[in-house]
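What you see is part of a larger complex, with each chain still in position.
Note that the chains take the letters A, B and C in the order they are written out, and that residue 1 is the start of every chain.
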Amino acid sequence: MAKIVVDVMLKPEILDPQGTAVAAALPRLGFSFAQSVRQGKRFEIEIEGEPTVEQLAQVEKAAETLLANPVIETFTVRVEK
Amino acid sequence: MKVGVVTFPGTLDDRDAARAVRFAGAQAVALWHADSDLHGVDAVILPGGFSYGDYLRCGAISRFAPVMQTIITRAGEGMPLLGICNGFQVLCEAHLLPGALTRNSELHFLCRDQKISIENNKTAWTSSYSQGEEIVIPLKNGEGSFQCDDATLARLEGDGRIVARYVGENPNGSRNLIAGITNERGNIVGLMPHPEHAIDSLTGPSDQGLGFFTSVLTAMVNK
Amino acid sequence: MSLDTVDLAKNSPTQVQPYAELGLKEDEYARIKEILGRRPTSSELAMYSVMWSEHCSYKSSKVHLKQFGDKAVKSDALLVGIGENAGVVDVGQGYAVTFKIESHNHPSFIEPYQGAATGVGGIVRDILTMGARPIAIMDPLRFGPADAADTKRVLPGIIAGVGGYGNCLGLPNIGGEVVFDETYIGNPLVNALCVGVMRHDQIKLAKASGAGNLVVLYGAKTGGDGIGGVSVLASETFGSTGPAKRPAVQVGDPFVEKVLIECSLEIFAEDLVVGIQDLGGAGLSCATSELASGGSGGMKVELDRVPLRDPSLSPEEILMSESQERMCAIVEPRNIARFLEICAKWDVTVTVIGEVTDGERLEITWHGDLIVDVPPRTVAHEGPVYDRPLAKPEYVDRVNAEILSLPMPSTDEGIKEAILKLAGTPNLADKSWVTDQYDKYVQGNTIQSQPDDSGMVRIDENTHLGVAVATDANANWSYLNPYEGAKLALAEAARNIATAGAVPLAVTNCLNFGSPEDPGVMWQFAETVRGLADGCLEMGLPITGGNVSFYNQTGTVAILPTPVIGVLGVIDDVRTRTPMSFDRAGLDLYLLGETHEDFAGSEWAYMHNQRGGQSPVADLQMAMRLNTLLVAGRTDKLFVAAHDLSQGGLAATLTEMVLRKNVGATITIENTATTLLSETPGRVVVAINPSDKQTLIDLAKKHSIVINKIGTTGGNQLQVNNVTIPLDLLRTEHTQTFPQLFGR
């Protein structure tokens, strides 16, 4: 059993209302560390056994067509542990 | 008799909640999220909406508003407090009620006329209803699925703290069809559907939601 | 990238500029030089190019739209007419109502959720700008075939976007349209309508007057949204490494807009603005030039004061940015402190960016350097005007000459099948899958919404004064005959208002067409405008505003001409409206209006892939008499229910009526198939108490409307002659289509 993680984030030039809301809330709660906050999605995909090169290519493909919208988002695919 | 209605940035149903309070015969007092003064109210309603845009988790940011700190204290002393929809979410985030409200199982916003049954008519907000009474009021939210761990669920069921349940098909995946719950004392109630939109059948599916607002008047008189 | 200033422009007259890349024609560029007496700076070029675009300048449509003013009836109800952000009508009791439709078609194809969401956001700001509290929205939509793969991508996203934005603003959705046709496959239509209400003395206009008054920008910070074209300018002219990649789509933040609405209404209530303009298409270029042009003097703006989300933006880009959720107000200096205080209360970013001058120029500086110095009218209101060639397309006579050969059901089994098929066909099926994603209850004033003929909201809780709004387009008829199609859509929208007993008062429109450079499309457009102008004149209804969307096509295939017509009506007491259906047995059902063999452009023809024939001819005199009758019947408490006939004819109307409150009906008609399936315009089914028969007959006679008794209410089935359809079966057919197509 392996875990593939796909992280999807809005492109830097795209407005991120969610991240903005968090960034605004943090100082109100007394947290001053953040210069900026962006919020995205994280998908944890479990696959049987070790991922093959072919499978990873499939995940890339799925990320591009389903998990992320390339018009406004970027994504990264990686195998965890 | 004064009932406070809180407005957070992004609150939507505050005017409706105030109207419902007036229909029930009480005075509605507008409370502002940044003002910790409750202006002498006897009870408080946290109305529906998308406070702070609900971007992080519904109710997650509102919970920290100055007005909430006073409300939490007063509710701890027994003041009646009703959270409707987003207000329910705020109550869970503030840990005044257990569990959490998560994304609807069908993943989209759902607005429909919903039949619910009143499962506990001993709370400050439900005494106008008879036990087991079925009413139809609007349900409208994107994150209305009540979730908690098994132990909490057993406790809620065992102590009779389920205030209302959906009747018929589960609209959003809530555990045990939960539409609303209360705290042990029965003064704090969180409810996912919207009784304030059902106080007059001209503008709502029924007038059967008014009971929540008349109940609290009785509770305050008998205090 | 170096800064192009007015001084530089004067000193480098031969500098090559990328006007063509920005969409300007050679003669347009020449005209800009003539206006300025020099070459434009890059910032000026950017401003002219967006403001003179089709979208902002209406350069292809202006010559036709003029008819709306020229032919207009004088209406006492019209408080603000065409030319402002939205028209305003008097609805009595000191209330004024404003409403308008706008399109957001192309962005919604690229990114359905955000495209639709920002479409709603934009029209709501237009309404807010008039000084009104937005009170309801509607969303007329068009998609490719329901079972097409791309429709499965586009439709759920658009619905979620309309809901996601509108729900978060706390605006009830009170109606709209969902229509499928293959011509929309690569070009869905997202039109959004907003209604707002205010007191007469609260009306605001886009005017910057009073030298020394401040220009205030408030709302979201400015980012690089929607400025693809200007990046061309930045890179090509100034030979740098090229601009940062700018987003192709705008992302909306409905929370910021909700706060902006409440903040603005508080500012309006204290009368703190002299003029106001929302930032929509063409952003600051549009807002500053329109405000200055609408006012008495000039304006000075310090562009470097604009708060930025992306600090790398160039001045050209800031001028063009279409970042959402921004407003520009003109404020007297004595009121600015209070203005800032209210913004602080709502946590809204606000900046004074300039002031009104007593000159005649719009001057914009960047860190002290003059980068724009133009006569504002030439940017905002004196753009190019084209009288584009138009020619009746070849297809029109050909399809008009076609004789339809439709299978007409003749057996009981066939009739039953036809009724069930119509009930379930995507264009007529129950739209709850869509509207269940929209909040219809918020604000507590919704009287009617989907599936009623019109949306209706109460605007005064004490007097129960209300307004009703309906939108309609029948693109199939417009395809066959755009002149009649426009009139028919107008008549239908007005009838949808009158059916509930409201009095039609004013008209808005959104004209969705293919490319204006195609003479055939231009002919469709011209005929549509002529039809709408003539129709409004005949019906005595003023056009208060609207929107034109061109270039709706996939490759060379244009969409069907789709003029979406919105009609607003007023009802003095919403409690007395006529509901669309009956809740009890024992009532008599009458069909008002005559039925002919009108199958061209009908749903029955569409289902059988037939597009030919001649569209019906609009009889607006009859339409008005029918409307008067419907309003009179409501006032006299004659009607228990009334429901309009449109797509799907009597069959669809009966289906909707019996399912609404789950009370059946027994119908006895002659010429069954034609009576059920024909779409002759100008018909309504009403339910009355049998004892009121003579009253109805007298009323119909008085207004010269043909009536026929068609049946009675009751039972748990729809019975048509010998055909029996249990309500449960009918309901299943009607409601399962959308969940089956798009999931639960």
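FYI, contacts are C-beta pairs under 8 Å (C-beta built on N, C-alpha and C of every residue); 3 or more make two chains touch, one makes a residue touch a chain.
Everything numeric in this text was worked out from a predicted model, so none of it was measured.
Copy numbers of the protein chains across the entire complex in this file follow the formula A x2, B x1, C x1, with one of each shown.
In the analysis below, only the chains that are shown with their structure count from here on.
Our note on geometry: subunit B versus subunit C, Cα centroid distance of 36 Å, whole angstroms. Chain geometry summary: the mean Cα position of subunit A and that of subunit B are 34 Å apart.
Counting partner chains per residue, subunit C shows two or more touched chains at residues 253, 255-256, 347. In subunit A, the residues that reach two or more other chains under the touch definition are 17, 21. Of all the residues in subunit A, the ones that touch subunit B in their complex are 17-18, 21-22, 25, 28-29, 39.
Taken in their complex, subunit B has these residues touching subunit A: 52-53, 55-56, 61, 64.
Taken together, the subunit B residues at the contact with subunit C in this complex read 9-10, 12-13, 15-16, 19, 49-50, 52-55, 106, 108-112, 138, 140, 142, 194, 196-197, 202-204.
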